[in-house]
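Of the protein chains in this complex, all but one are displayed in their positions.
Our next item is chain A:
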């Protein structure tokens, strides 16, 4: 045992679990007095989000043996964060969350290094994400979860028997809360269901029909949404509504009150107006603490193997008494994100341009603004402009040749997916198989399945 007998150790409590063998540990676990050092030397953890969950996660991970953390968040601190995002003070309002959070934790806990990234998650290249041993999510949006999920699944490779290659599995730990309720889950791409496999757990929000707002309002929320979605555009031609501008909010509130009075509908308040317009999800410190702690604990166990882990979805509900439940969800074998990849058969003559065009209409993909990579090489990149210019000449070459004339291989594509009014960035893995690899030219055959 290192030096625990003579010198008092900072990590005395963690060492009990890391240094001692046990019967209920992961199969790969080797008790070792070098564990803390190894974590420092070899492990980098990315925390996505520096809000209610993110602040807690940084603290929890820093006190769970992790010394190298990165945190990414594009938001700035607001007054309404202060009831739970405990790393922020009144004087921090307006500063980037990621930067303040990183600074505060490093000031308190010596030996921890946290690199903040004040930007959008989509702005980072794939290489950025590949650097981390594990990614922990403290987010409140489905789109952001979906994006990180597709990135992590993008690293996954399958062997020739369609089994996931263990070294390419990038674990994700995801938490979410709403009021007294929350969830924590572990995603091992290719092994446990990914975010997309169980997307039905997050049904889209129901919106009010416009005709209700315009013709038969009944509730305060209807009056508010009328002012916000219909009246604003009628009055402010061309000027878009900014939910963070208090004058705009006040205007919507005043109009909603007028409409409510006209129809005899009670209950329009300024607070409700903000809640409806910004779709505010109530949030409290205790639930964030519970869910983040569960996520940090799972992160520690996954990386060190010092205990078995959650399999694979935990729900917490403190509304009526206390209910916790573990559900072992199963993977969707056909999942386009974490599966072996969407199979696409192409003629050897198909150019990169035709191939990219065909993805737009592929029913499982519907991808636009596509960039293509093959085995670490950029075949075509939409951005930045310099890369676009460099890769543009490839567009008119046959994909078969660009891929080194292999009959069958994986390409990764990134782009915008979904229907016209609801597009989001994503990355997808495609299994390309070339028909008639002896090369029969037929320029009329567009690729695609």
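We take it that a contact is a pair of C-beta atoms (placed from the backbone, for glycine too) under 8 Å apart; a residue touches a chain by one contact, two chains touch by 3 or more; residues count from 1.
In this text, contacts and distances are computed from a predicted model.
**Q** Given the options "Phospholipid/glycerol acyltransferase domain-containing protein", "Ubiquinone biosynthesis O-methyltransferase, mitochondrial", "NEDD8-activating enzyme E1 regulatory subunit" or "Ubiquitin carboxyl-terminal hydrolase", which would UniProt use as the protein name of the unshown chain?
**A** "NEDD8-activating enzyme E1 regulatory subunit"
**Q** For the chain left out of this view, which of A:285, A:387 or A:433 touches it?
**A** Of all options in A:285, A:387 or A:433, contact with the hidden chain holds for A:285.
**Q** Of the residues A:28, A:205 or A:271, I need the one that contacts the missing chain.
**A** A:271
**Q** Could you please point out the chain A residues that touch the chain left off the display?
**A** 1, 4-5, 8-14, 16-17, 20-24, 56, 59-60, 63-64, 79-80, 82-84, 86, 89-90, 93, 108-110, 179-180, 184, 212, 216-219, 263-265, 271, 274-275, 280, 282-290, 292-294, 296-297, 300, 307-311, 314, 317-324, 326
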